[in-house]
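Removed: one protein chain of the complex. Kept in place: all other protein chains.
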Amino acid sequence: MLVHSAYGKSRVRLVQVRRGESRHDLKDLTVAIRFRGHYDESYTDGDNNAVLPTDTMKNTVYALAARDGVDEPEAFGLALARHFMDGNPRLVRVRVDVTEGRWGRIAGAHGDYGDAFVRQGPDTRTAAVQAGRQHTFVGAGISDVMILKSAHSAFEGFLRDEFTTLSGTRDRLLATSLTATWRYRTTEIDFGAAWLAVRHTLLDRFASHQSESVQHTLHAMGQAVLDRIEYVTAIRLVMPNKHHLPVDLSSFGLENRNEIFVATEEPYGLIEATLVR
Amino acid sequence: MLVHSAYGKSRVRLVQVRRGESRHDLKDLTVAIRFRGHYDESYTDGDNNAVLPTDTMKNTVYALAARDGVDEPEAFGLALARHFMDGNPRLVRVRVDVTEGRWGRIAGAHGDYGDAFVRQGPDTRTAAVQAGRQHTFVGAGISDVMILKSAHSAFEGFLRDEFTTLSGTRDRLLATSLTATWRYRTTEIDFGAAWLAVRHTLLDRFASHQSESVQHTLHAMGQAVLDRIEYVTAIRLVMPNKHHLPVDLSSFGLENRNEIFVATEEPYGLIEATLVR
Amino acid sequence: MLVHSAYGKSRVRLVQVRRGESRHDLKDLTVAIRFRGHYDESYTDGDNNAVLPTDTMKNTVYALAARDGVDEPEAFGLALARHFMDGNPRLVRVRVDVTEGRWGRIAGAHGDYGDAFVRQGPDTRTAAVQAGRQHTFVGAGISDVMILKSAHSAFEGFLRDEFTTLSGTRDRLLATSLTATWRYRTTEIDFGAAWLAVRHTLLDRFASHQSESVQHTLHAMGQAVLDRIEYVTAIRLVMPNKHHLPVDLSSFGLENRNEIFVATEEPYGLIEATLVR
Partner (left out) sequence: MLVHSAYGKSRVRLVQVRRGESRHDLKDLTVAIRFRGHYDESYTDGDNNAVLPTDTMKNTVYALAARDGVDEPEAFGLALARHFMDGNPRLVRVRVDVTEGRWGRIAGAHGDYGDAFVRQGPDTRTAAVQAGRQHTFVGAGISDVMILKSAHSAFEGFLRDEFTTLSGTRDRLLATSLTATWRYRTTEIDFGAAWLAVRHTLLDRFASHQSESVQHTLHAMGQAVLDRIEYVTAIRLVMPNKHHLPVDLSSFGLENRNEIFVATEEPYGLIEATLVR
């Protein structure tokens, strides 16, 4: 028995150049589309009658971009979702994920160039639209923001068992590669400003927090977004604990005054939570 | 309000060498552990009182391996899950994911070497244990098996809209990087033999199937596993359609008799489904 | 006959926190060390007598950082190179490569935080020191700067053969992931300021250039660095041509006024050159 199925197209790469008089605008999006609906016969019988090809999904990304233009990734995701819901009666739910590569303008001696760009990063902006026959949810996110705080971070007083060797500390480095996704109450907001506000709030709270653990700081960051930004209704944060270990220099007759660390890739702690209003 | 939370340790790398008289056995595992339970105070108040450090989770992997040895990844995952459930009253559910890097023996003139190994791949074997206070589920999987069939693969008769340009075909290359995960009815089976049986069945059905689409073949593969292997109760398959496009050689006065293709990485179709008994 | 050999340690990850009164400074370096010298017996006879372990190279990175501190990556590379040359008579040449992950400060309502950081990127700063018994060369570089220009880029008038199908164009997108390395005339410069000057010059010239090809722009960029920055004696640039292809929308009754592109990862052009004074 087929209990769940989905199909779609991933990694559709779209770059749009808007050619203004004196300056161009650049959008760099990677789109993924995912259909769920009454498509069981295509699985069980090989009957493709109701199956919109994923190649058509790809074409639709380019066609809608050309016909209507792309501004905010959330709005483009909404337009795609509506288009697919309208044209596919078998479709029950569609999900559109958009990742935006952020570009800045290259600076020259007399101001920014109007038609030359440099990629910002390493973090990316994401948008997610989930549309059904009744409801449509619009969300946004940020991926791979690498952040580190070198003070106000402790971890102590934890549970100990026979395999516990970790010492508690009041002063450790806390580093993570933050990924957060959140949902908006409405589609009638300035998505670009909202995204910047959430990003700023997340980083600001990370920096100001008196941290007792990654869990503690993660919660404070999510809380701050819900407190300060009223049109966010829920937020999920994933924060790998990218351990920075103080190097033991005693065999060299040197002291490590909490200044020299080895950054490690693995293993890593993985902390996640979802907060709702 | 905190509606969901989890924490754990990922990418714990364990290599075990069993030193027999004439030959060694090698196990190469990457373990991830994930706790869910009554840990809200650690998030909301920074109270670490009930928090087992993720560093201890890592230590436990090595300690249990040393104390009891590792055989099948499923069994090792079960042992870890039970250990954590026993020692952590706040823990409601634990998930242990194990990825096994497969190694073969290096062949010499007079048979295989007893203590030299070469990595097999690119696919990896996975195991997943999900334990709660009432039930424990054991599953297994395979990741990144790249498979391709050059005959008996069609895609035609699909839905067309104003953005559809794809032509139907009775003869295309079908290539995917299969990832499958499945659940076992019981923990009392030979996990190694079971894994090989599922792997063989998936590949065999992929090869023998008269494919009308990726969906169609994915379903047939899952169906074959449920039909032939009675201790599998559910299986989920994810099959990206890694498109191979025939190259148009007409401008060079050459004909492409369906022999010359460009393999593409993006965009790709993404097909998935879950079948249960 | 052994005609060439080298050994060393790669990916030594060092993070240094300098703890000032009101603010911390962060350095994030990845170091690679490579020895060449009279080490043939270690290869041919397994005689390790003169072999400094690569583990010691790693320790040296942390010990020198702790003892003397790290400022510019070039200076740290020089210190490491001199240390190894002094202590290893068999060593003929040592190469130290340093990659710096760049971090900025997190901004708060009342100015930047003194002890919280966010990673800048995606490009990284590199330094390379090559020391011998007679000469020492210090160089620097930049990796993976993604840049794109949407005007003033042409490619036409090229050679055509029987397999050429490309049309010439006066207006295409030009995008690359720039990697450049250069050599300094002396070690007595402000390496941080120099690096910023070269980076700015490369981007500025990329943006302002009337491009007839990637080759043409690459040369202009290198030329500009040699023209404007007198202590750079040589520069090598590698610029993959990351093709952005206009999407043909004619089947949808839509016109593409050079606005809608598909960004491609492969295949890509690869252009490189070295300029010296």
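Per-chain numbering from 1; labels A, B and C assigned in written order.
One rule holds for everything that comes next: a residue touches a chain if its C-beta (ideal position, glycine included) is under 8 Å from a C-beta of that chain, and two chains touch if they have at least 3 such contacts.
What you are looking at is a predicted structure, and each value in this text was computed from that prediction instead of being measured.
**Q** Can you tell me which of C:22, C:49 or C:186 touches the chain that was removed from the display?
**A** Missing-chain contact among the listed residues: C:49.
**Q** Go through subunit A and note every residue touching the omitted chain.
**A** Contact residues on subunit A toward the absent chain are 162-163, 165, 251-252, 265-266.
**Q** Determine and list the subunit B residues touching the chain excluded from the picture.
**A** 13-19, 24, 26, 28, 59, 62-63, 65-67, 103, 106-109, 113-119, 121-122, 145-152, 173, 200, 203-204, 206-208, 244, 247, 249, 252, 254-264
**Q** Over the whole complex, note the residues of subunit C touching the chain we left out.
**A** 1-13, 32, 34, 39, 42-56, 58-60, 63, 87-88, 155-161, 163-166, 211-216, 218-219, 234, 236, 240-241, 265-277
As a convention for this text, only the chains that are shown with their structure count from here on.
**Q** Closest chain to the overall C-alpha centroid, by per-chain C-alpha centroid: which is it?
**A** A
**Q** Using Cα averages as centroids, what's the distance between subunit A and subunit B in whole Å?
**A** So the centre of subunit A lies 25 Å away from the centre of subunit B.
**Q** Report the inter-chain centroid distance for subunit A and subunit C in whole angstrom, where each centroid is the mean of the CA atoms.
**A** For subunit A versus subunit C, the centre distance works out to 28 Å.
**Q** Could you tell me which residues belong to subunit C and also touch two or more other chains?
**A** 252 - these are the residues of subunit C that touch more than one other chain.
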